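Questions regarding the structure given below will be posed in turn.
Of the protein chains in this complex, all but one are displayed in their positions.
Up next is subunit A:
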Amino acid sequence: MHDYSAFALLRRGLTGHRGWRPAWRKARPKPAYDAVIVGGGGHGLATAYYLARRHGMRRIAVLEKGWLGGGNTGRNTTAVRSNYFYPESVALYDLALRLYEGLSRELNYNVMLSQRGMLIAAHTPAQMEICARIANAMRLNSVDGELMSGEAAVRRIPLLNQEAGARYRCLGGIWQGRAGVARHDAVAWGYARAASDLGVDIVEGCTVTDLLTEGGRVTGVETDMGTIRAERVGLAAAGATPALAAKAGVRLPIHTYALQAFVSEPVKPCLDTVLLYLGTGTYLSQSDKGELVIGGGLDRVPTHGQRGNLPAQETVLSGLLEMFPPFGQLRLLRQWAGVVDVVPDSSPVIGPAGPEGLYLNCGWGTGGFKAIPAGGWLLAHLMATGTHHEISRPFDLGRFAEGRLIDEAAGAGIAH
């Protein structure tokens, strides 16, 4: 592995920055692998990395129909957090957060994790009671969470609208100090580089058109670059997963919706935390470049088109301006959307798909980015051992027939 370090930067800098090599190999697919992962976003790349790093597997390919990290990994609002309600969810999302905390060092790639804290803000006494309940649940589940007072919240976020006539005057909320943001592209690129160094073939521009099955077992994939046989196939393709799984007769509890995000023009530092407002559903943070990164709830029309509709924009932005009237002066630079795979209980599906040799990591809905290290860790465990990790077991597809839903619609904190 070629190390990135301050010394390497200095050395290259003195020689005109010539000699930097591409971070990962552009591979052509081989005819057969031990493991093939469909989807070259954060989850798929992390899966490949952990399969190679933790489980010693070497013949691994990641197949991506577009470019690396060009789906939801490149379209989210970069928040990482584990402020969930149920023990199963906290175990899952805090595994991800703990792995994020060591990720830059592990990958030798700066993912720019900034644990600037996150406030889930409430504006009614009833919401404050719900916040107290979630904060208590977080503490019972051994995760840092506390109930923050209105005064403390305004000290932390002075621009919050506290006028006497404010419609959603902040009463406080749930504070998680370990939450924050990470650089989304760097997470995909860092995993890709580390996986490539361990021998993983990363194939971009390769569309999977069918799953090969023999006697009920999945034995590979058909692609526009030819047939690729595989001992195990993992699907980590977000909104494209239902159509892929259907090729093996597997039906999933997924609806696909567009989730939009926005960035403003850059301004001087004015918000040094992540804020989610329960009253408006709008959430935001400020990027290192000074842009406000803004998100909100789903568009309500099921779609596979990666663009948002106007009513959702109006809801998100009017919520923003109610919270921060001065931001009405800002111009938006960009607006975009990703296709998210939403499950009825707002929790992911991780586990065997049914047919032998086929494994799922999908259903992350609006919250996949924060979970990337855990999703990869757990899918790798499944594909390497054929059995669940104790953290992924509750998220098995079987929970729908057994009635063991993990309903995080409220705990996840945003409108699903």
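One rule holds for everything that comes next: a contact is a pair of C-beta atoms (placed from the backbone, for glycine too) under 8 Å apart; a residue touches a chain by one contact, two chains touch by 3 or more; residues count from 1.
The definition used in the following text is that contacts and distances are computed from a predicted model.
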The complex's invisible chain, by UniProt name, from "Na(+)/H(+) antiporter subunit B", "Arginine ABC transporter permease protein ArtM", "Sarcosine oxidase subunit delta" or "Spermidine/putrescine import ATP-binding protein PotA": "Sarcosine oxidase subunit delta"
Selected residue (touches chain absent from view) among A:141, A:256, A:273 or A:392: A:256
Chain not shown: contacting residue from A:145, A:239 or A:365: A:239
Residues from subunit A at the interface with the omitted partner, ascending: 239-240, 242-243, 246, 251-256, 300-305, 309-311, 341, 344, 400-403
